[in-house]
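The complex appears here minus one protein chain, its other protein chains still in place.
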Amino acid sequence: MLDSQAAVPTSSHEDIHSPALLHHFATEEQQRNASSFGMWIFLATEVMFFGGLFCSYLIYRLWYFGDFGAASKSIDATLGATNTAVLICSSLTVVLAIWGAQIANRKLMIGSLILTMLFGLAFLGIKGKEYKDKFEEHHVPGASFSFEKVPIPGHPDQYANPRHAQIFFALYFIMTGLHALHMVVGLGIFTWLLTMAWKGRFTPEYHTPLEVGGLYWHFVDIVWIYLFPLLYLIDRHP
Amino acid sequence: MATALAAPVERENYLNKEYGVASWLLTTDHKRIALLYLISITFFFFIGGFFALLIRLELLTPAGDLVQADTYNKLFTMHGQVMVFFFLIPSIPAVLGNFLIPIMIGAKDLAFPRINLLSWYLYIIAGIMMLHCMLTGGVDTGWTFYTPFSTAFSNTKVIEAGLAIFVSGFSSILTGLNFVVTVHRMRAPGMTWSRLPLFVWSHYATSIIQILGTPVIAITLVLVVAERALHLGIFDPKLGGDPLLFQHLFWFYSHPAVYIMILPSMGVISEIIPCFSRKRIFGYHFVALSSLAIAVFGFLVWAHHMFVAGISVYAALIFSLLSYSVAVPSAVKVFNWTATMYKGSIHYDAPMLYAYGFLGLFTMGGLTGLFLAALGIDVHVTDTYFVIAHFHYIMVGGAVMGYLGGLHFWWPKISGKLYPEGWARLAALIVFIGFNLTFFPQFILGYLGMPRRYFQYPGEFQVLNVLSTAGATVLGVGYLLPMIYFLWSMRYGKPAPDNPWKAAGLEWQTQSPPTTFNFEQEPVVTWEAYNYDEIDTGHKEEAHVVG
Amino acid sequence: MFDNFPLWPARASTAAGNVDALYIFLLIVSGMMTLLIFAALVIFAARYRHRKGVLAEQIEGSIPLEITWSIIPLGVFMVIFAWGAVVYFKERTPPRDASEVYVVAKQWMWKLQHAEGQREINSLHIPVGRDVKLIMTSQDVIHSFFVPAFRQKQDVLPGRYTVTWFHPTKAGTYHLFCAEYCGTQHSGMIGDIVVLEPAQYEAWMNGGNTGPLSATGEKIFAELGCATCHRADTQGRGPTLQGMFGRPVQLQDGRTVTADENYIRESILDPGSKVVSGFKPVMPTFQGLVSEEQLSALVAYVKSMGEGPAMKTNTALAQPTAPTKGNQVQ
Partner (left out) sequence: MSDHAKSPVKSYFAVWGALLLGTYLTYKAAFIELGAFNSAVALIIATTKALLVALFFMHLKGASEKLLKLVVISTIFFLFILMALSMADYATRWWS
């Protein structure tokens, strides 16, 4: 094959950039903007992904408000509240980790990352306990589902319709299950971020993966901020 | 034009830069990924086409005597699923869009090359899952998966087909994401928004739909699979669910999906017509903004698929009104293309013939859409062959004509070879004739009241069905021709000069086929889009690019 | 092959005339538009084909032209929309005094019961010149009752009633198709609508007469022991049903709903959902104990216990005030 001209353009300022600059970006600033913009677009798809579920929830809640109230009352709200607090703390530690990277404070960065993952695991633990309770109370939709003689809040003499309560639990398990799956994926991302941070790849000039991972984590937190009131506190007042 | 008859020295380009399977399967070059998509999409196009021929053969006779009822139901289901999710939605964006958008805006590659390769692999995984589903039993729910049939009454592989389409949805999302970030972040200096080629504008609008629409069908398919596997009650009326909720969530994506299929080929037509009329596009800003208007209004109209499904009369009124608002931007585009030819200097090369075909058939397809949006008529013609004819006029008459026109227009740039012009014009004519013979009788069948998805029908519909089947065979031949002479041209075609059509656009100012990084130096754009007057009168500034 | 080759469907109902008029108007409009575009393409292609040395004349565009060909199509579209909506509303509001037929769609057959008692499978005998209202439900998947000659189609959903009506104008036998894909024999789920002259219809009616549907309903009402709670005097544990149909009903949770077919059906299958105020939710559910045919008979019987005061005629059923739950006739 003929020795063709140098294929790779030898633009002058190629070599002074950090090795992490990908070949097709002109400057680092362009690369960071592209990554965060790309993550925001991905979060847009996630909003529409959960949006389909929230739309179904909205419609069935308006149709079967009483049965949804009865079913929601059977879930432990304090567990839900503690889970919300856990996720909010994890969002704080994510932001502190990014701040650690910006001021090159390795201990703060790595400490915060580890704290974030611990909070994530705590969240999944509490979620697991909740699912176990539901399993024992036979509130898991399917053959073993039973929701007999449960009064509708506010109408003590009227019983909730088990078929409609089963729809609530179907939506409950799918929405919280999908959220928990996103939490597991988040933990996977943060394990990878932790290893890169441990190897010292992040500097005040280059810590884009941390920011992008942080955006994803905050999004998962926002989804939970909406899930908590909508699923746990439908009709709690006496 | 191609003055240098002596074989030019084999310049290095993205094809001959490296060889070997790994150089193809692990490439992050947007041009190679486009070719990978071209091969896999053509494969699925011929599978879907084969099913279509079987359906047309079955409908030759009123009694169902070629295949049994179940097989026929699987045939039209898989024809729909393969054609929609594995050919039409990826075709132009993944092949021509992937190849051309970075070059057209003067970038070295898409914003996320590795995600681009991931989206091809997701497409291949989805394709394998769909093939496995087809070979081990297939699915008979129709491409629309209506519940409660799909969740409770069908005993075919609905879960597997649903998961295959779920995975192919993410391939489409990632392509859309890549395009939006590339257009925003990677434009060459001087490539302002009003100098962007309309091909890029239409792909930008398509990407918005891919990003905001596809996730909704992804979650809907998850719900269908969950309901079928775990017997939940979300869409099953026996357990308190509402089958219409499935239809709302399904059509929220599936109507904008038809704009994912047509907008890219509108982009191709907006490139071909100015080039072969040697004229600037008429009303550039209006054509560009009408692409965005179609993308946004496309999300407001979905329930015109459900006028008789049981939604409330008042909701039907609202959706019918909104459906007419989405027809205006399409009409504006057709008028602008026709006005572009006024006082032009028109050449009748194959791409232009495909553009004529597109204009004719898309106009008829769009106008029959007005019939379907009118509430009174829709009650009679929905779920009949009138609807089948309408969406085939848009998808096959519009999207596939645009796809073939684009392939012919950019073939010299993609392969570095010229396709045989005579055969190409003949193929365009055969496709046009075959298409009309196949689908025009179906309008008449539709108003007569022949329902869709029928494998046996009353005798009085037979004559029109025989005509339609005859047309289908002609159309089949018409589609085989390009495949043959494109492959032939790869081997025996004359080497193509860098700008065989003397077209405007950055992609015509680099080598054909381009080098791996598209340009020697980063181009600087100093001219307006479609400056054919400058090209024809000779005093056109070169974008400091060699060759 | 050419003896029976129609190009236009039979026109056998009032709705067919309206739909055909709008269809022909649209054919003309879109035909003219297609001709306009084709003529422009052909003329420009011939007139401005490439000639040596002749350069194209550059035209950027013209705002006024763009505005005109946006506004004019929008105007035409609004006319079409309005006309279509008027035809649609007329088709969707059955007259109050139409004779009723209960349709039960089942995977791959149509079962029809006239209010007067006749039962038919895959065929419907109706007289010329009288309105017929079909109250339809499905036992399994979504079907669609489609009569091309009447230009009428309405999906039949499981779990609720949907309604369609027509006013036949020409005697004859017309196709009945299922238009929503419903499984293996979807294309076999067809039948005939036999429109008879009034005299022949009377003769056909007296043939297999097993007494009106409401009589069957009364028998079932007694067998299932409904009468023990729903008594004519007001001592029963359930509300009295005399004269209830069509009248608004005050519910326990403050909403008022109209007692239409869907309310009766729902109160039988899911009593707890709409408890009448002043009564205890003690009624057991009959889900699974009552077949669709028996349900139609019960609904016919409750309706026959004296119509309530005139229901509003302009909508299929009276106006429930608050958006209530569950499934009601659309």
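Per-chain numbering from 1; labels A, B and C assigned in written order.
Everything below uses one rule, namely that a contact is a pair of C-beta atoms (placed from the backbone, for glycine too) under 8 Å apart; a residue touches a chain by one contact, two chains touch by 3 or more.
Owing to the predicted nature of the structure, the values given are computational and were not obtained by experimental measurement.
A.B. asks: Which listed residue, A:V47, A:I110 or A:L194, touches the chain dropped from view?
C.D. replies: Considering all chains, including the one not shown, the answer is A:V47.
A.B. asks: Can you list where chain B touches the absent chain?
C.D. replies: These residues touch the chain not displayed: 184, 212, 216, 244-245, 248, 252, 299-300, 302-303, 311-315, 318-319.
A.B. asks: For chain A, which residues lie in contact with the unshown chain of the complex?
C.D. replies: 33, 36-37, 40-41, 43-44, 47-48, 51-52, 54-55, 58-59, 62-63, 77-78, 81, 84-85, 88-89, 91-92, 94-96, 98-99, 102-103, 204, 211, 214-215, 218-219, 221-222, 225-226, 228-230, 233-238
FYI, only the chains that are shown with their structure count from here on.
A.B. asks: Name the chain with the Cα centroid closest to the overall protein Cα centroid.
C.D. replies: When every chain is reduced to its C-alpha mean, the one closest to the whole-protein mean is B.
A.B. asks: Measuring centre to centre with CA averages, how many angstrom lie between chain B and chain C?
C.D. replies: 36
A.B. asks: Which residues of chain B are in contact with two or more other chains?
C.D. replies: Within chain B, no residue contacts more than one other chain.
A.B. asks: Counting only residues that touch at least 2 other chains, which ones in chain A make the list?
C.D. replies: 63-64, 161, in rising order.
A.B. asks: Mind listing the chain A positions that touch chain B in their complex?
C.D. replies: Going by the criterion above, the answer is residues 1-2, 4-5, 7-9, 11, 22-24, 26, 30, 33-34, 37-38, 41-42, 44-46, 48-53, 55-56, 59-60, 63-64, 141-143, 161, 163-164, 166-167, 170-171, 174, 178.
A.B. asks: Considering only the defined contacts, which chain C positions touch chain A in the complex?
C.D. replies: So the residues of chain C in touch with chain A come to 252-253, 270, 272-273, 275, 280-281, 323, 325-326.
A.B. asks: Provide the residue numbers of chain A that touch chain C in the complex, in ascending order.
C.D. replies: Against chain C, chain A makes touches at 62-66, 155, 157-159, 161.
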